[in-house]
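Only one protein chain is missing from this complex, and each of the others stays in its spot.
Here is subunit A:
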Amino acid sequence: MRRIITMTVNNRPGVLNRITGLFTKRHYNIESITVGHTEIEGISRMTFVVNVEDERTAEQIIKQLNKQIDVLKVNDITDQAIVARELALVKVSVTPALRQEIYTLIEPFRASVVDVSKDSLVIQVTGESEKVEALIELLRPYGIKEVARTGTTAFTRGSQKTAATYKTAFII
């Protein structure tokens, strides 16, 4: 089962290593990680997509992450109303004759062409992983030269209460 976990951490050297090391040590499977600065200086935000067997494993992951001194807040936001986005760049082999066809194809995905050469195009798409996946599948028959994906980054919509907030409250 796929879970999306977000957390805020102190932006210190080795923090990402600390977190990924914990996943390795405990044998948890990571699908993707994204990291970036937050609105507060010195604090970064991470979004994890993990595949776990059951709720208990998900709970254990969150508890283990919470134990890290540099981790300030952990949330499993999978079951909440969330905004989740991924960005992908896809380089496709396209002859000039087929360009128009590609433009038409990607239009419903609100993807855009960000680079053109005589025999290829680079398409940029953002959205949920499934959407990115679907577009890549559509483009595959044309001949994909290269794909670069960022992994999911996410947070909850609006100002709804989160299930697990600061560490001290995350008990029981």
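Points to keep in mind about this one:
The rule we apply is simple: a residue touches a chain if its C-beta (ideal position, glycine included) is under 8 Å from a C-beta of that chain, and two chains touch if they have at least 3 such contacts; residues count from 1.
Heads up, the rule we're going with is that contacts and distances are computed from a predicted model.
The chain absent from the displayed complex carries the UniProt protein name "Acetolactate synthase", chosen from "L-lactate dehydrogenase complex protein LldF", "Acetolactate synthase", "Branched-chain amino acid permease" or "Cytochrome c oxidase subunit 1".
In the complete assembly, the contact with the undisplayed chain comes from A:Asn66, out of A:Asn11, A:Ser32 or A:Asn66. When the missing chain is restored to the complex, the residue among A:Pro13, A:Gly36 or A:Gly158 that touches it is A:Pro13. Taking the complete complex into account, residues 9-10, 13-14, 17-18, 21-22, 25, 56, 59-60, 63-64, 66-72, 167-168, 170-172 of subunit A touch the chain not shown.
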